[in-house]
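Take this structure, written in structure tokens, and hold onto it; I'll ask about it next.
The other protein chains are all here in position, but one chain of the complex has been omitted.
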């Protein structure tokens, strides 16, 4: 066993960290403030702040761009990183909500780009992947539906019927992340295409340009009270939307196949970012603990505060190792063990991050609940992760099924 | 022992519940929606929605008004309820964020009215208490400060110096609940008046009309993205504010004495409302659990969901009894046991409510995080309670001190 | 609501407490020591220590005898206490493992006596109930079986077939508490009598004298290394055991009816004793916390110890109220609410007690795991309660079923 980072990962991690602390963190608060002011004055809070574009240009110049590209599928688009190497970098990006945007490594664009890399036709890539890689446009992934329990993906009711050389799309999706941004031009839509087919061959994934007739972003949703601009999470209706059959990804009825491959690395990214978030929360907690005074002592020395800080350190460290190990398993090739590992981190990490951030909030008193610190927003982000990409309960069931599978014929 | 409600409490509880379900719950969503639209379009989200005034009139007509008035201090203002009887009613009011306003039983007005009842001069009462009891004006309580750890109230740094027949006030307060509402006309301010005095005699409470020169509501604060209109939580600066010495409550240096008496019943109210909130969350969870289907079953029958529902029922029931018992102890007169009991519920109940609401959110999937259900807002409210009126840690320390006190000379 | 004890309960509680501290606690350690020495030297650790008989005589003389007798069924045998009143007394008895024996209030004899009171024929009562009430003999309850999951009582496989005027009994039971004691003369056996009958009418309860041919106490079981002398938990085989049909309780096929009625009060007793145990653990913890020193301070002042003591106080108080409320509901007559309440306490209390005792053990260091303090044994007793009379999971399911039942047709 060797727990040291590869030289390339160590170098990228350090450079991303330097960029983050020198370029992103100093402007973070003002960007959030401008968004808030715009939202509350009836202005436009959705068009990305110009600072983001400037930072993107700088990051690209420094080679800190599209680092998510997987070594296995990057092809002519770059060198790509292994899951382990990228995980180490993603942690650092997770420290700031702006960072993934700045480095063109934000969900759901990364997942959509990966799908196009792996399964896109040359045409689909030229039209959509390339502008995405250059951050000229953004994308959404339309999967979850308001009317059914999406934890069971086979419940999905929106339709994508193939009629001749067209796909006819109807239905309603929500929690489509990214649609708030006016640059979000392309939606990856998953719908029921053949109700008679085998349970996992009934659904199709298809590329739907946002400006197609019948596509309507009905409203943007809040998580707790946050809109998460400039991406946001939208509710989108599709009414007799027609796109050419060439927009189908991989082939009719193959949506589950795509979803499967998409989700492993995506969950590793989410989890590593959540670890970065937890690390930042712990830093804020410690800074506060040594600098605030109550009852004549730094609050670090009051009651169980030290024990809670220790528990946070332990929890972060163990979770990080679990995610790095899952990434390593993915690098070894998909296996039952890797499949379980991805579900394991999906349960472990968001819950861990919530505990750490909650502790940090508590140490900050009322301020911790406000926007004077990034903690409230961090908590909401981590809480959402217990639902996004499958709720805890579904992932626990995956882990248990694999575990118990060792004991039955 | 007799766990049945008194006939009066049972009657009021039932009538408040009927009012709530027939009058308040049907309009709740639209009121919240109007507030949201106003806020996001740069409109006025702070002036209370007209529906609230209409409901107040109806509630008053039905005698469901100022029920918080304590039997012990109501005097000529009404009959008043014991802590136990009011606790039973407060639980029901806690089901809706609008309800406490509608019944003129919302914090911090109730606490402020109680202080005026107990300690106000005839003049102070005529000028402030009476319009408050009629809900013509609203009030705030300015105690917490941004620059010091307010968990240790002796840290309080804002000043209220008595100079001749005036009190000169300087400093900065935040989390002053209610100041968003333009009807909020009077602030109860607590400040350092005599730094040389005994630790608990250094501070003075004084009535400061909002329109006094030098009072500035600097900004409204969010809790996890929510402004909690129409009350809100504000940051207020006081710069060389001068009020007549007749505005002092009880007497110079007696702020802690007032604060002490204020907080017992106030915490019982908060906690009973949190129990009502938890009950509503459990109702929503059960409704969802029996009506949504995944993997071919109602989600109630999946994995640990039933066990979690049972745990929620157990937790609510035990917490309710703990609060009712604390209320009963307060009714018996202040004692070390009552003092401990109030801190015990302050730790137990918000944490319990958070667990129950979080479970309900999880059962609702993404929607649980949005404003389509009252759960996200409920969670934030309960989370704030772990900090408001003293963080958990401070209350645990009170309980431990009393417990360990039995074992040392 | 009135949380004060009835004068009778308050008086009995105080007298039991006085007896406990003056008569039982001083000899407790030496009794346990004599049992241990006997066991390890191959001697007789099962015949009750003579001190127990002497204390029983004293307790009886003082009227502290058979207090468990329920007001509703005591009949000519005494005045009986309500569930609420007895619960208050049972808590005190729970402080010591000897106390229930001393006051003739120990399980399973209390449950068996109650069954005989409620369902026994005059003959059955004369022969078994009367000597039990005088503590001349002891009894066991043979229900759990090693070969099936007894959490589902309908799994029960041992048979009690009625053949003419005899009942023929076959099968194997374990966790039959009390059979270690040579005075244990009568077993209440539950077995399958009619496999074709309705699910809840298949089983019959029958009185089996221990010395009947074919009854064999195969071995005594340990719980985490403890034998719990002088009662103990045994594995008992029944091989073609024949008893007269007059030994059947209530009637063939009516075992579930009996079991149901038996378990409500029995669980209240268990839970209140567990609260007494937790109180004692907290006392030991506090005593230790203020008297031991490390790092230059009493250990009470180290890290999170005060917070843990506060949490223990909160947990005990809330659990006690939940049990008292369940007892009160039982006193009002069986209802769905009472039925739920009994399962609620069965989940809540043992888990609460375990947390408190574990905290106390931790504060005692290594000694807490040894027999120098009653904590290790207390922990094991509380842990067993999470399984005895139905595991947590089964009781959670009962609570959830009643809760969800409110939402389905």
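Brief remarks on what is shown
The letters A, B and C name the chains in turn, as written, and every chain counts its residues from 1.
As a convention for this text, contacts are C-beta pairs under 8 Å (C-beta built on N, C-alpha and C of every residue); 3 or more make two chains touch, one makes a residue touch a chain.
What you see is a predicted model, and the numbers here were worked out from it, not measured in a lab.
For the options C:18, C:57, C:149 or C:408, the residue in contact with the chain missing from this view is C:149.
Taking the complete complex into account, C:366 is the one of C:164, C:333 or C:366 that touches the chain left out. From the options C:78, C:131, C:214 or C:391, the residue with contact to the unseen chain in the full assembly is C:391. On the side of subunit B, the interface with the absent chain consists of residues 303-304, 306-308, using the contact rule stated above.
Hidden from this view is one chain, which touches subunit C at 39-43, 144, 146, 148-152, 155, 174-175, 221-227, 233, 292-295, 299, 302-305, 361-362, 365-371, 376-377, 379-380, 383-384, 386-388, 391-393, 396-397. With the whole complex as reference, residues 1-6, 84, 282, 286-287, 289-290, 300, 306-307, 309-311, 313-314, 317-319, 321-322, 324-325, 328-329, 340-341, 343-344, 347-348, 393, 395-401, 403-404, 406-408 of subunit A touch the missing chain.
Criterion: only the chains that are shown with their structure count from here on.
Between the CA-based centres of subunit A and subunit C the separation comes to 53 Å, rounded to the whole angstrom. One simple way to say how far apart two chains are is to compare their mean CA positions; for subunit B and subunit C this gives 43 Å. In subunit C, the residues that touch at least two other chains are 306-307.
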